[in-house]
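What you see is the complex with one protein chain gone and the rest in place.
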Amino acid sequence: MTTVFGIFLLTLLLVTAIGIVRAKDLFVAVMLSGIYSLQIAAVFFILDAADVALTEAAVGAGVAAVLMLGALALVTREERPATGPRRLALAVVALTALLVVYATFDQPRLGDPGAPVHQHVAPWYLAETARLIDVPNVVTAILASFRGYDTLGELFVIFTAGIGVMFVLAVPRDARNGEEPSIDSAGLRHHLIPRVVGRLLVPFIVLFGLYVQFHGDYGPGGGFQAGALIATGLILHALIEGERAALRVVHRNVLLGLIAGGALLYTGVGIAGMLLGGRFLDYSVLRADPVAGQHLGILLVELGVGMTVTGVLLTIFHAFAARASVR
Amino acid sequence: MSGLTHLPILAVVVPLLTAPLVALLRDRTLAWIAAVAASLCTLAVAITLVGALESVEYLAYPLGSWPAPYGIELRVDAFSALLLLIVTGASSAGLLIARDSLVGEVGSERQHLYLTAWLLAVAGLAGIVVSGDAFNIFVFLEVSSLATYVLIAGGPRRPALTAVFNYLIMGTIGATFYLIGVGLIYMMTGTLNLADMEQRISGVTELKPILVAGGFITIGLALKAAIFPLHAWLPGAYTHAPHAATVFIAACSTKVALYVLLRFDFFIFQGNLPDHEAQFRVFALPLAVVAMLVASALAIFERRNLKRMLAYSSIAHVGYIVFGAALATQTGLTAGILHMFNHALAKGTLFLAAASIGLGGAAVTFERLAGAGRRMPITTAAFVVGGLGLIGIPGTAGFVGKWYLVVGAAELGPAGVLMVVPLLVSSVLAVLYVWRAIEVAYFGSPDSARSSAPAVRAEAPLPMLAVLIVAAAANLWFGFLPSMPLTLAERAAEVLLTEPDQHK
Amino acid sequence: MYYVASIAILVTMALALARALLGPTGYDRVLAVNMFGTKTVLLLSVIALLYGRADFLDLALAYALINFIGVLAVLKFVQQHALRHFKTNKEA
Amino acid sequence: MIEVFGLFNYWVFAALLMTGLYTVIAKTNLVKKMIGLAMFQSAVFLLYITMDKVEGGTAPILRNDVPGQIYSNPLPQVLILTAIVVGIATLALGLSIVVRIHEAYGTIEEDEAAKMDRE
Partner (left out) sequence: MSLVLDSASFVLFVIGGAFIFTGGLGVLRMPDLYTRMHPAGITDTTGTILVLAGCLLQADLGLVTVKLAAILVFLLLTAPTAAYALANAARLAGVVPLRAAPRREDAAR
């Protein structure tokens, strides 16, 4: 039955995708891509990927939508009728699709327990996690320890994006093309009810983010999801109170500190493993008991990820928002 | 556990750890010193690795001490060490001149962010070449790509923005194609570790997904490596990036993508796909030949911007490298891999010279180049050395690579001898465009009304000049004594051509 | 028993999607997006219980929070945009 | 019937991949291109997550109260978590460049900006 649900949702997903492509108003396209994210996240949930569903929802429907709106506020909203290379596009797309569909016929079917992916590496993780790391969430165990180096890379990907956006948008705005009138980003000043409710919610969202951060060993969650949630909570604060007020609460330098601090914390834990006689990112040597060491290591690196992600997402949001406000 | 054990990871960790520190340093000079120190340290690590690899086939480093297919493993062999040398060398050269060269291009209040992105690019590229895990390569590919976009976006004129946007779109499509390919291989083998993949892929009987994966990975990385029809992003990106960044990017970013491409095609697919070498040859050889001829011709017709001309020449030289690899013989691969090193040297020198000529953030147009031979004799001399290397004149490093390419092609018999023709034609074309630049530099008279270049004798500041002289000297050094890169390239070719069951 | 609710929710999602695609005003779409979001929250809660993994209700909770922020962000954008057009028109 | 269901996800993956790639290549609007790129990447997420599902399995969060529980494959999930981060990072950087392009050229249509570059 859930398979049918999945197929239904996937069909909706396709309809949404086509709607996004056809929408002439970019604002509509952004809203539809919010729906798109929710749908694909629901599909992930049905396919047993709880952590991924949480991330996709927080990132796609939350952060990405807010970022795209922030960018749209700075550029034109209407799309000019396209005159792009349609023939070339169709040819490339058709070729790619043929390749992919050709490959499907030899692929294992959905849910086939005999598929190679379920035979080789994965069973080891499922069997050994309890003994070696002793956290129930195997996804967290792999993410933070077995493949912790990938996560270090992931952290630096988002770090690079943060540095990049800061760098790219650090240029003073060119006055030549600034024909749009400036807008005071005062927040939703005139809306009493959303403000009150929003203010009420902000601490709960941050609290929930912290729960997701530290509960990631036991349930879906972890540093990245928590970072995205906390960042969305603080973005909500900025939305209702305005940029300046939000920056007074969390200053830019604090954000930069968070970004760099998280990255340094993760790398530092790795180096500590090296100095204590193990390899890079070896947490077992952090404590006398290897399993306790793993717990400590996972806690610290997840914290690092959470810090950097929160800092980067907020920085990016402020970089866009600051450009829209009075200069 | 000796200090040597940690060498592979140090190549990644040193720049990675320095990057956030540099972001925190507001002072331009301090940030620059830290970045240079990190880059030089990484270069030292690379040199030590080359030394350490003389006695062993490869160095493996299991991260987090988890055993190989379950954890991520770094694996450094001769091929990776050579690439690491190129990456760190180019980065150090670029960074050493960055302090003088970035003035007028990147505002001093955001230079620490720029240098952070630079270190991240180094870490990303180093991470790719030392990694032994297919997905890990993707992650570091993205670190390096994002950082490279930032480096190019720092260009002082607005075409830099459109150029970097193009690159971002194409680069992301390329990386995503790679991800699809890795996903399909993972689906059929259940593993992500390259060495394990190589073993297990021979047991896969359903070939369609593997074949499609081969297609996706090859096309995706070809986009990143700017192999001929997929090169559209490259000229704009090289032309409009800040001069110092061009030195770094042009010398190594396409080569790292080629490295991954060769790893996959010769390491993973040849063991499983029947006649994969023949397929690769049929697919890649014509592309390489067309690239060598068309891109060289485009370079000749580029009459405005020196950097754009050199960028087209880079596309042609990617063609040379692919040509060598497509021969799929020991000599051919050696030649291709050696040419990676030599081309990085020659192109690095040329772009270093271009950076001196365009000092202060000016675009390096031919007008600005005019009369450089009188204003900046040393710089122009170095430019000539690099240009000769590009052509492949005996005595420069570029000659050795081309010589091996000719030998490798000729080994294939009569058809191979025929393949020598485009090599020679392309070299003749290279003579034409390099000569034109030299002619303008020595004999062109600057049109004082239109040129902003100072007419008096004015070499670049000493640090830039020193780096340039070292680079030009290296071109000559490795032209007469090519044994170090040659040995590495030979061993790399051996590794690539060994069948999976013959390892260990 | 959960299926009854799930099917009703899924069908409603399709209806809301249709409204989001049809428009006509931006506000209609915001309404539809909001409705779609709450339906996703419900669907996740029901499926979490259906799978017998009630610990996944965290997800539904997160969705509920994010959905609200999304709607507010969209509203703020629309408001800014209307303001900008208003100003441009006045200046013109 | 089960044959069709078992491959449906992959076909949707192919369709989304096509839609995204088409948007990136055929549209000239830079924001639309970024949206297309995000869709293109999310199609790959679907590919990976589809292969993690095991019939009768549940999410890989171990529970001791149910003996003999089958779990779905955790590894693709970990990979996609990383890939999602890569996606948002690319999106953010791309959008910031779009904003700068709009400031420098006054347009976010690729062909118009290219025309200005040629002049």
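Each chain carries a letter (A, B, C and D) given by its place in the written order, and its residues are counted from 1.
In this section, contacts are C-beta pairs under 8 Å (C-beta built on N, C-alpha and C of every residue); 3 or more make two chains touch, one makes a residue touch a chain.
Keep in mind it's a predicted model, so treat the numbers as computed, not measured.
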Touch partners, limited to displayed chains, of the chain removed from view: A, C
Of A:19, A:148 or A:194, the one touching the omitted chain in the full complex: A:194
Contact set of chain C toward the excluded chain (per top definition): 1-2, 4-5, 7-9, 11-16, 18-19, 23-25, 27-28, 30-32, 34-35, 38-39, 41-42, 45-46, 49, 54-55, 57-58, 60-61, 64-65, 67-68, 71-72, 75, 78-79, 82
Hidden partner interface residues of chain A, rising order: 188, 190-191, 193-194, 197-198, 200-201
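In this section, only the chains that are shown with their structure count from here on.
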Interface with more contacting C-beta pairs, comparing B-D to A-C: A-C
Chain centre separation in whole Å, for chain C relative to chain A (CA means): 19
Intercentroid distance (Cα basis), chain C paired with chain B, Å: 47
Centre-to-centre distance between chain D and chain A (centres being mean Cα positions), rounded to whole Å: 12
Of all residues in chain A, the ones touching two or more other chains: 50, 72, 100, 105, 107-108, 115, 117-118, 121-122, 125, 147, 150, 153-154, 157, 160-161, 164, 168, 171, 218-220
Per-residue overlap in chain B, given as positions that touch at least 2 other chains: 135, 139, 142, 146, 149-150, 153, 180, 186-187, 192
Pairwise chain contacts, counting only pairs that touch as defined: A-B, A-C, A-D, B-D, C-D
Of all residues in chain D, those that touch chain C in their complex: 58-59, 61
Sites on chain B touched by chain D in the complex: 135, 138-139, 142, 146, 149-150, 153, 158-159, 161-162, 164-165, 168-169, 172-173, 175-176, 179-180, 183, 186-187, 192
Sites on chain D touched by chain A in the complex: 2-3, 5-23, 25-29, 31-32, 34-36, 38-39, 42, 45-46, 49-63, 70-82, 84-93, 95-100, 102-111
